[in-house]
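Yeah, one chain of the complex is gone here, protein chain that is, but the others are all in their spots.
Each chain gets a letter, A, B, C, D, E, F and G, in the order it is written, and its residues are counted from 1.
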Amino acid sequence: MIEKSLQVAVITGSKSDLDTIQKTVDVLKKFGVSYEVKVLSAHRTPRKLAAYVEKLPSRGAKVVIAAAGMSAALAGTVAAHTSLPVIGVPMETRTLQGLDSLLSTVQMPKGVPVGCMSIGSAGACNAGLYACQILALNDKKISGKLTRFRSEMAKSIMGLKIKL
Amino acid sequence: MIEKSLQVAVITGSKSDLDTIQKTVDVLKKFGVSYEVKVLSAHRTPRKLAAYVEKLPSRGAKVVIAAAGMSAALAGTVAAHTSLPVIGVPMETRTLQGLDSLLSTVQMPKGVPVGCMSIGSAGACNAGLYACQILALNDKKISGKLTRFRSEMAKSIMGLKIKL
Amino acid sequence: MIEKSLQVAVITGSKSDLDTIQKTVDVLKKFGVSYEVKVLSAHRTPRKLAAYVEKLPSRGAKVVIAAAGMSAALAGTVAAHTSLPVIGVPMETRTLQGLDSLLSTVQMPKGVPVGCMSIGSAGACNAGLYACQILALNDKKISGKLTRFRSEMAKSIMGLKIKL
Amino acid sequence: MIEKSLQVAVITGSKSDLDTIQKTVDVLKKFGVSYEVKVLSAHRTPRKLAAYVEKLPSRGAKVVIAAAGMSAALAGTVAAHTSLPVIGVPMETRTLQGLDSLLSTVQMPKGVPVGCMSIGSAGACNAGLYACQILALNDKKISGKLTRFRSEMAKSIMGLKIKL
Amino acid sequence: MIEKSLQVAVITGSKSDLDTIQKTVDVLKKFGVSYEVKVLSAHRTPRKLAAYVEKLPSRGAKVVIAAAGMSAALAGTVAAHTSLPVIGVPMETRTLQGLDSLLSTVQMPKGVPVGCMSIGSAGACNAGLYACQILALNDKKISGKLTRFRSEMAKSIMGLKIKL
Amino acid sequence: MIEKSLQVAVITGSKSDLDTIQKTVDVLKKFGVSYEVKVLSAHRTPRKLAAYVEKLPSRGAKVVIAAAGMSAALAGTVAAHTSLPVIGVPMETRTLQGLDSLLSTVQMPKGVPVGCMSIGSAGACNAGLYACQILALNDKKISGKLTRFRSEMAKSIMGLKIKL
Amino acid sequence: MIEKSLQVAVITGSKSDLDTIQKTVDVLKKFGVSYEVKVLSAHRTPRKLAAYVEKLPSRGAKVVIAAAGMSAALAGTVAAHTSLPVIGVPMETRTLQGLDSLLSTVQMPKGVPVGCMSIGSAGACNAGLYACQILALNDKKISGKLTRFRSEMAKSIMGLKIKL
Partner (left out) sequence: MIEKSLQVAVITGSKSDLDTIQKTVDVLKKFGVSYEVKVLSAHRTPRKLAAYVEKLPSRGAKVVIAAAGMSAALAGTVAAHTSLPVIGVPMETRTLQGLDSLLSTVQMPKGVPVGCMSIGSAGACNAGLYACQILALNDKKISGKLTRFRSEMAKSIMGLKIKL
C-alpha cells in the first residue's frame, strides 16, 4: 500500500505472533489506514524497541498496537516510551491460556496506561477497530466507514428465527 | 468549571464506584479536560444508558470512560451504542478481587472493542490519562501537559540511591 | 412444530453458539415446550435485543434462555429488559475455558438476577430442564414428564456392579 | 406473618450463613411471599435434608433457595430430591473468596439443574428476586410489585450529573 | 475374583468416569484387595447412593473411594452417610480442567472429612494405594506388598545418568 | 496425657501453623487418641524430618498428619518416607489464600498418595476426624465416639424453622 | 557501609516496595555483601533504568535483584539489559494478591531468564539469600556464613515435641 504517512504502528514481540496480528492488519487495510508491522521485543531488543517507538510521533503515527504473550512486557514498555495511545493485545499462550499475557498487559501501574483488548484473535481484530475509532475522531472517512461496519455487523446477526 | 463542550463522559455503574472514579476526575481536571460524571447501569437503567450514550457525539464528546464491577457489562454496553473509543475500568470486588470485573470488561467479542485499564484505582487514574492521550492527538495544550506530566513522574522516582 | 404460543425464548450471542444450544432445544422438544431460537447480541445488536426481549411477555413467553461467551453480557442485558426469569448459559471459550463467560454471566449485581447454569453443553441441557421445571409449576403435563425423566435418568445409572 | 401456604423454602447449610440469607428474606417479605428458613446440611444432616425437601411440593412450595459455602453441595443435593426450581447462592468463603462455593454450586452435571446466583450478599438478594420472578408468572400481585421494584431501582440511580 | 468379603467400595458418579477409575481397580487387584465398582450419583440417584453407602459397614467394607467431576458432590455425600474413611478422586473436566471437581471434593466443611487425591488418573491410582495403606494397618500381607511396591517404584526411577 | 503408645503424629512446617493445628489436637484429645506434635520442615530440616518419619511405625503410629503452607512439600515428603496413611492440611496463606498450599499438597504424582483436607482450620479439624475414622476401623471405642459425634453434629443443626 | 565494590544491585519499581525489600537488605547486610538500592521503573523511567543496569558490570556487580508489582515488567526489563543473573521478586498486590506480579515476573520468554522468588516478603528475604548463594560460588566467607545460616535455621525449628 502507498504509505500516506504512518498512522498506526503494529509491533509484535515474536514472529510467532504474526498469524494472530494478521487480524489487526486486515481491519486496518479494510479501513484504509496506513500502518507498518514490526517484530521488536521488550526482552530481546529493548534498545531497538525504544528507538523505534520514540521516532513514531515524528513519523506521524497516532496509535501503537503492541501484541505479546507470556510475561507480556511489550505494550507496557511501548507505553513507557511514548505518550501516543497504546493498545495492548495479550497473546494466547500454551500453558496458562493467555492469563499470564492478559495480566501482564492490563495491570499497568498508575501513570502509564495501556488500553488492553481481549486475549488472542478477537483482541487482535478489536485492536484494529479501536485504532480506527481513535483515528475517526479526526477523520470523517474512517468515521463513516465505522458506521457502515457497525451496521453490517449488526446485519450479519440477522436476529431471524433459527431452525433448530 | 466552565464546560467548553463535553470532551470526556465518565459513567459508573453504581454510586459506590464514585470514590474510585474520583481518581479519573482528578486527572481530567489536572489536564483541563471538560467532563461529566453519570451513574448509569447496564443492568438497572439500560434504556437511559443507551439514550445517554447515543447523544454523546452530538454533544462533542470524544471519549467515554466506563467503570463497573462484578459482571461488569457497562463498558461493553456503552461500546455497543457508540463508535467513540470506550475506556473500561474494572472495579475491585469484595469476593473475587476484581477478577470478575476484569474478565467481563476486557474479554469483548470481535467487533466491539473496549480499551481496558487495570483493576481499581490505578486503572481509574490511567483511564483519565489514556483519555488525555487520545485527546492530545489533536490538542497541543494537552499534549504539552502530558510531556510535563511524564517528566515529573520520572523525577518523582529519582533513581537516587536509597538508604535501607 | 406448531407454536401453541411461545413458552421459552432462546437467545444466543453468536451463530457459533448454536451447536451447543442444540442441547437446550433437544430438551424443550422432548418436553413439548414451544420455543424459538434467535441470534441477538448485547454488543452487536443491542437495540434489536432490547426490542425483542421487551415484546416477549406479550407473546406469552414465560422464560428466557440466554447463551453467550467471553464477556458474556447477554443474559444480564436480557434480565435488564424483562422481569421474566432469565437462565444464563456460559459458553466454553478457547482461551480461558469459559471462566470469563461464567463470571460474566453469574456475577450479577444486586437487583437484576440471572439463574446461571454450568459452562457449555451440560449447562445448555440443564437450561432446557430448568425452564421446564419453571413451566411445570403450572403445567401438569410437563410436571409429569419431569417425573418420568428423573426416573429414567436414575435408571440409566443402574447402580449395578460394574466389571472392571 | 400468616402463612398462606409455603411458597418459598430457604435452606442454608450452616447457621453462619443466616446473616447473608437475611437479604433473601428481606426481599421475600417486601414482596409478600410466604417462606420459611431452615438450616439443613447436605453433609451433616443428609437424611433430614432429603426428607424435608421431598415434602415441599405437598406443602405447596414452588421454589427452593439453597445457600452454602466451600464444597457447596447443598443446592445440588436439594435439586437431586425435587423437580421444583432450585436457586443456589454460593457463600463467600474465607480462603478462596467463594470461588469454591461458586464452582460447587454452578457446575451441575447434565440432568440436575441449579440456577446459580452471584457470590454472597448480592446473590442472596437476587435469589429472593428470582424466586419472585418465577412466582410472578402466575401471580399478578407479585408481578405488579416487580414492575414497581424495577422502576424504583432505576430511579435510585438517577442518571443525574454527579459533582466530583 | 472370589470376594473374601468386600474391603473397598469404589463409586463413580458417571459411566464416563470408569476409564479413569480403572487405574484404581488395577491397584486394588495388584494388592489382592476385594472391591466392587458401582455407578451411583449424588445428583441423579441420591436415595440409592445413601442406601448403598449405609450398608457398606455391615458388608465388611473398610474404605470408600468416590470419583466424580464438575460439581463433584459424590465424595462429600458418601462421607455424609458413613464414618468409614472416604477417598475422593476429582475427575478431569472439559471446561475448567478439574479445578471445579477439585474444589468441590476437597473443600469439605468442618465435621465431614474427605481425603482428596490429585485430579484425574494420577489421583485414581493413588486412591487405590491410599486404600491399601489404610488396610495395611491391620493386614501384614498388604503391608508387605506396599513395601515391595515402594521399592520397585524407586528402582524404576534408577537415578542412573541419562544420555541427552 | 498418658501416652498409651503413639497413635497419630502431627507435623507442622512452621511454628506459625500451630494455632491452626490446635483444631486437630482438640479433636484427637476429644476422641482419646494419643498423639504428639512436632515442628519439622521439608525445606529447613529435611534430614530430621526423614529420620523422624521413618521411626514412626516402630513407635506404633498409625497415621501422620502434616500441615504446611505455600510450596507445601511437607505432606508429600512425609509420604515419601512412610507407607502410613498421610493426611495433608494446606495452610491458609497471605498472598494466594491457600491455593498454593492446596495445589502443592493435593497434586501428588502417581505412587505416593496424600489424603488432602480443606484449606485452613476446617481442614485441621477434619484431619483429626479423618485420623479417628482410620483408627476406628480397629478400635470400637473410637468407632462409638464417632457415631456419637455425628449424631451430636446433626443435632446442633436442628433443622428447626429459623425466625428471620 | 564501606562499599568494597558493588556486589548486588537492588532495584524496586516503586517507593512503596521499599518496606518489603528491606528483608532483602537485611539478608545482604547479615552476609556482609555490598549493595545499593535504587527505585527505577520499567514503565516510568525506562531510559534511566537501562542506563543504570548497563553500567552495573563495570562497577563490579554480580547479581541484580528486581522487585515490582502488578504488570511487573521490571525484572524482565533488567534482564533484557544485562547478562548478569537477575532475581525477580513479585510484590504482593491489593487486587489480585500478587498473581499478576508473579506471572509477569516468572513467565519470561525463551532467551531472557529471570530467577523468580515467591511473592512478597518471603520472596524478598529469599532473593537476598539466593544472591548470596551465587556469590558464595567464589567467596568462601559467604559460603561459610551460608552453612552457619542453614544450621541456625534448622535449629530454630527444633523438632522438639510441642505441647498443645
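Here are a few things to note about the model shown:
One rule holds in what follows: contacts are C-beta pairs under 8 Å (C-beta built on N, C-alpha and C of every residue); 3 or more make two chains touch, one makes a residue touch a chain.
Everything quoted here is computed from the prediction, not taken from an experiment.
Note on the chain not shown: across the whole complex it touches A, E, F, G. The chain not shown here is touched by just one of A:33, A:56, A:70 or A:84, and that residue is A:70. Hidden from this view is one chain, which touches chain F at 13-14, 41-44, 46-47, 50, 69-73, 76-77, 79-81, 93, 96, 99-100, 103-109, 111-112.
Mapped onto chain G, the footprint of the missing chain covers residues 62, 83-85, 87, 102, 106-113, 115-119, 121-122, 125-127, 129-130, 133-134, 136-138, 143, 146-147, 150, 153.
On the side of chain E, touch with the chain left out of the figure occurs at residues 92, 97-99, 118-120, 122, 153-154, 157-164.
Note that only the chains that are shown with their structure count from here on.
Chain C has residues 14, 41, 44, 70-71, 96-97, 99, 106-109, 111-112, 118-119, 122, 153 in contact with two or more other chains. Touching pairs of chains, sorted by label, consist of A-B, A-C, A-G, B-C, B-D, B-G, C-D, C-E, D-E, D-F, E-F, F-G.
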